[in-house]
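One structure coming up, written as structure tokens, with questions to follow.
Missing here is one protein chain; the remaining ones are kept as they sit in the complex.
Then we have chain A:
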Amino acid sequence: MEKDKFTIKDLNLFYGDFQALKKISMHIPEKEITAFIGPSGCGKSTLLKSLNRMNDLVEGCKITGTLLLDGEPINQMKNVNLLRKRVGMVFQKPNPFPMSIYDNVAYGPRTHGIRKKSELDAIVEDSLKKAAIWDETKDRLKKSALGMSGGQQQRLCIARALAVQPEVLLMDEPTSALDPISTTKIEDLALELKNQYTIVMVTHNMQQAARISDKTAFFLLGEMVEMNDTETIFSKPQDKRTDDYITGRFG
């Protein structure tokens, strides 16, 4: 039976007076890919960021309700860095640090106190391999990451996220800035990684959600309209609003 990685119940999120998330309740299963879909401003990225408390950085942000990681309340965790080590994130636009490929991947482990070169070498190699970019980088590890293509940079960012041995990868539209071939590589990678990690992905690309996710949740105006197995959402959604959105008849 599938185990929940995140349990969310009656979650409300406010940016000042504006309520961005309304009474969200859902279960995100472990070692599966869960996709969040919905039009811009529906709250999907806000919810994603709540999963590793990226919203803490937003002034005036207030959260009520229950948000658990492996049964533990996320908003009561004392060590946010530890939470973000467990729940890594990859953003829409690849954002490598202006340093070498090696240092990008070693950055996280160094922050967490690993100094020994042999250990760092092993982590860098392992992470780049897991992110399916080792063959393209092994001979240029000391070169700047900024010289890589967009697709390579995004896989490097995934390698960087993997280097601190997370349990969850949050992906916020990870392929929207990439060409179709790079997109395919990231999708293949996500399918490979779900054997070891829980993946939660925000995507504007519904076909992408259909291709790779196990579960899909549809959001609209801060509400979660419907969540189900991806095949069910795309073949017989329960709510007319979901149907209208996925068939392009929305609005």
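FYI, a residue touches a chain if its C-beta (ideal position, glycine included) is under 8 Å from a C-beta of that chain, and two chains touch if they have at least 3 such contacts; residues count from 1.
Here, contacts and distances are computed from a predicted model.
Undergrad: With one chain of the assembly withheld, which option in "Spore coat protein JB", "Phosphate-specific transport system accessory protein PhoU", "Carbon-monoxide dehydrogenase small subunit" or "Cell division topological specificity factor MinE" matches that chain's UniProt protein name?
TA: The missing chain's protein name, per its UniProt entry, is "Phosphate-specific transport system accessory protein PhoU".
Undergrad: Pick from A:I28, A:V87, A:A210 or A:M227: which residue touches the chain that isn't shown?
TA: For the chain that is not drawn, the touching residue is A:A210.
Undergrad: Have a look at A:T34, A:N52, A:T137 or A:T230 and name the one touching the chain we're not showing.
TA: Residue touching the absent chain, from the options given: A:T230.
Undergrad: Extract the touching residues of chain A with respect to the undisplayed chain.
TA: Per the touch rule, chain A residues meeting the hidden chain are 181, 184-185, 187-188, 191, 207, 210-211, 230-231, 234-235.
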